[in-house]
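What you see is part of a larger complex, with each chain still in position.
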Amino acid sequence: MGNHVSEKNKLFRKENEDRARLLIKCPDQPGIVAAVSSFLRDNGANIIESSQYSANPEGGNFFIRMEFECPGLRGKRTLLETAFSDIAQQFNMEYDFLYVTDIKKTAIFVSKEPHCLMELLWEWQNGELIMDIECIISNYEDSREAVESLGIPFYYIPANKDIRKQVEAQQLEILKKHNIELIILARYMQILTPEFVSHYPNQIINIHHSFLPAFIGARPYERAYERGVKLIGATSHYVTNDLDEGPIIEQGVERVNHRDKVVDLKRIGRQIERSVLARAVKWHLQDRVIVDGNKTIVF
Amino acid sequence: MGNHVSEKNKLFRKENEDRARLLIKCPDQPGIVAAVSSFLRDNGANIIESSQYSANPEGGNFFIRMEFECPGLRGKRTLLETAFSDIAQQFNMEYDFLYVTDIKKTAIFVSKEPHCLMELLWEWQNGELIMDIECIISNYEDSREAVESLGIPFYYIPANKDIRKQVEAQQLEILKKHNIELIILARYMQILTPEFVSHYPNQIINIHHSFLPAFIGARPYERAYERGVKLIGATSHYVTNDLDEGPIIEQGVERVNHRDKVVDLKRIGRQIERSVLARAVKWHLQDRVIVDGNKTIVF
Amino acid sequence: MGNHVSEKNKLFRKENEDRARLLIKCPDQPGIVAAVSSFLRDNGANIIESSQYSANPEGGNFFIRMEFECPGLRGKRTLLETAFSDIAQQFNMEYDFLYVTDIKKTAIFVSKEPHCLMELLWEWQNGELIMDIECIISNYEDSREAVESLGIPFYYIPANKDIRKQVEAQQLEILKKHNIELIILARYMQILTPEFVSHYPNQIINIHHSFLPAFIGARPYERAYERGVKLIGATSHYVTNDLDEGPIIEQGVERVNHRDKVVDLKRIGRQIERSVLARAVKWHLQDRVIVDGNKTIVF
């Protein structure tokens, strides 16, 4: 199965070897689109998809994501990036060239509940989530068999709040070894320290099992039940130092009623969690998500 | 138009003169349904619709709503109610016979934003909301014309937190005069005192412009914007002494994105508010909502 | 894993050994609920859940589903059923006692696309779908490994329209051998003959990859793309002799837009298909679905 995915990703790389994305953030002013699109044209690139957003036409930031096709891209990367620095300076841009063939090296963290991990593995095998899953890290052994059967390394690191420091040290070592670029917390029920988070800014995606900002923190389904809500939800967000306060990428809800006990809310919630997390990860992998302060722009 | 609705309600009364609902709450035990349904059969009533709910089959409360048709009902009301008291005592029931022709006398409170009021008036004219709208009370004059053109009394009572006591005294007087049984807060932006609320337990329905318990209190759209949520919502609930903490009847959400400013959230939210409030009111008018502690059962 | 499910189902049987459902269809008349609920009470059964529906209060059919708990049920089955025949005769009832511990023996048919099969296996392992999966039948070998790893027999029977008769003969033999009570067509892309269907009336559940009655028949996603619809859907229904015309159990939709090619519609559609089919199967397994002519009542 793992081989099967490698084959798919190989094919994907081949089909997309000339494909890249340019993400830009800069103060809004006339002429940005003209400058960038002329640059791409002059360098032989064809714009395939383009989305832009002005936070505030009178004096805010401007954001743009352009996906383009450029024959012979591999050999022209340095050239392109160097040539673009002039425009970037002129418009005071923060920017990033992202090459579609640079498939993101990903680690998935999971605790006991496997449904989010399973959804990610499933969509990865289907070719819906284009990523290289380098490893799974868990504080439980439960998922080992399913993970290893796909040829993915599984690391069991028991964790609790008393040994947080040494646990994170172990985890960081593994992440470094695998050159991880994206960490997905697929119902990993341990809090990460600011120190850990600081190594991966806007690179850790969490799924919280409530419709944030309702029911921040522990036991959201129990609290939703107590409150008697008529809809429950899930939220996928980037992890920052503030618990469940990071930039939201995606949310979903489902209807519940008075007959639904906590166990039913959890069951219904699992379906929301897995689809919300899968969408958020997909958008991140396609470089569609730009963090702007404590919010996201999803192009 | 007002006459038009009177005609409709008159017809409705005629068509439903033999129709009633029996709502029961009691400790769960075997034999309740048998006792109640046998009672109805023996009194010549046919059960049209029945919904029941056991909070916890092992030792919780049991709730049932039966809608029945009983020829000659008007003349048999006292008889029925008296005869039922035996069963009620045996099973330790709280219960209510509600006659469909006793259309609920309703007052609507509104402030500046008219969309929820307009939706209620519209669905009332359509025959979707069967109620007698006795009066509209507002702290603004804006809706007077639309209301009076339908032949409904409009009371303008300026309000602010410094004169709350005398305002509520005036309002209570009007409500008593009209024998009001249901108060709908259709975006009425003043807080009601516990004293006021105590006169109408589980008879005041509010629409809060957020997905509770997220964004309790003031300026929910502004706060939703600040937080960068991807869905916004509205919540209809019974008013209790705790602000926005009463039993939830219905909730709804819509998708938003990074392009939506506060003004857009408000616009999208208006659609959610009006449909959520209209559904909650409809269920209340049909005696489908039972308050159980701080939750609702919606049959 | 298979063992794991057997354990779960064993536990489920133990917890539900006193639980049954009584499904009734009869001409509407006063006294039915009283008669049935008195019968249950007199036989020591406590009604846990009850739903009823009058197709037309003035002279149509009446349907009721009662779930009840009856201590010592196993020993009382024959007694109950015999005793009930009097009431059944009096009210001219069609009825069924369904014992929750009689877990339905199920066969799943699948062709090349595995997503619906995978969802069913997954929810079965989770304990969401309480059924005994006796076998998988496929006209492709693709799913063999995943199926056999769960300890489920996998039968590969190549099929095409020229050999339909012998294929179905083989399938029927397998189904008989396994005493199959429910057949799920989880994207099985062969048409079944009326002869085959006649063996399993209202016992074959199909998932059609469109929002029926739109796009009946082949290639629905291609046709949805051609038509430029803004929502796509899936439909789960019982199989009858008329292609895609059987009683609908459940439907779902998702939003699409002009950017979505056929391949995107298929991808989005897969998510709808798997959740719609899983819901329909769940309701069937819980005896919540009553077929009434060409429609279903879902209690």
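A, B and C are the chain letters, set down in written order, and residue numbers restart from 1 in every chain.
As a convention for this text, a residue touches a chain if its C-beta (ideal position, glycine included) is under 8 Å from a C-beta of that chain, and two chains touch if they have at least 3 such contacts.
All figures in this text were calculated on a predicted structure; none of them were measured in a lab.
> Going from the 3 copies shown, figure out how many the entire complex holds in this file.
This structure file describes a complex of 4 copies of one sequence.
What we mean here is this: only the chains that are shown with their structure count from here on.
> Would you identify the chain whose C-alpha centroid lies closest to the centroid of all protein C-alpha atoms displayed?
Taking the mean of C-alpha atoms per chain, the most central one is C.
> What rotation angle, rounded to the nearest 5 degrees, superposes the C-alpha atoms of chain B onto those of its identical copy chain C?
About 180 degrees of rotation relates the two copies.
> Is it true that over half of the residue numbers where chain A touches chain B are used by both copies, so same, or is it different?
Comparing the two copies, chain A and chain B contact each other through largely the same residue numbers, since over half are shared.
> Between chain B and chain C, tell me the centre distance in angstrom, where each centre is the average of that chain's C-alpha atoms.
Distance between chain centres: 38 Å.
> For chain B, jot down the residues that touch at least 2 other chains.
none
> For the complex, which residues does chain A have touching chain B?
Where chain A meets chain B, its residues are 53, 211-215, 227-231, 233, 247-253, 257-259, 292, 294-298.
> Taking the touch rule as given, give the residues of chain C at its contact with chain B in the complex, in rising order.
Residues of chain C touching chain B: 29-31, 33-34, 37-38, 40-42, 44-52, 54, 57, 69.
> Within the complex, which stretch of chain A touches chain C?
115, 118, 122, 126, 128, 267, 271, 275
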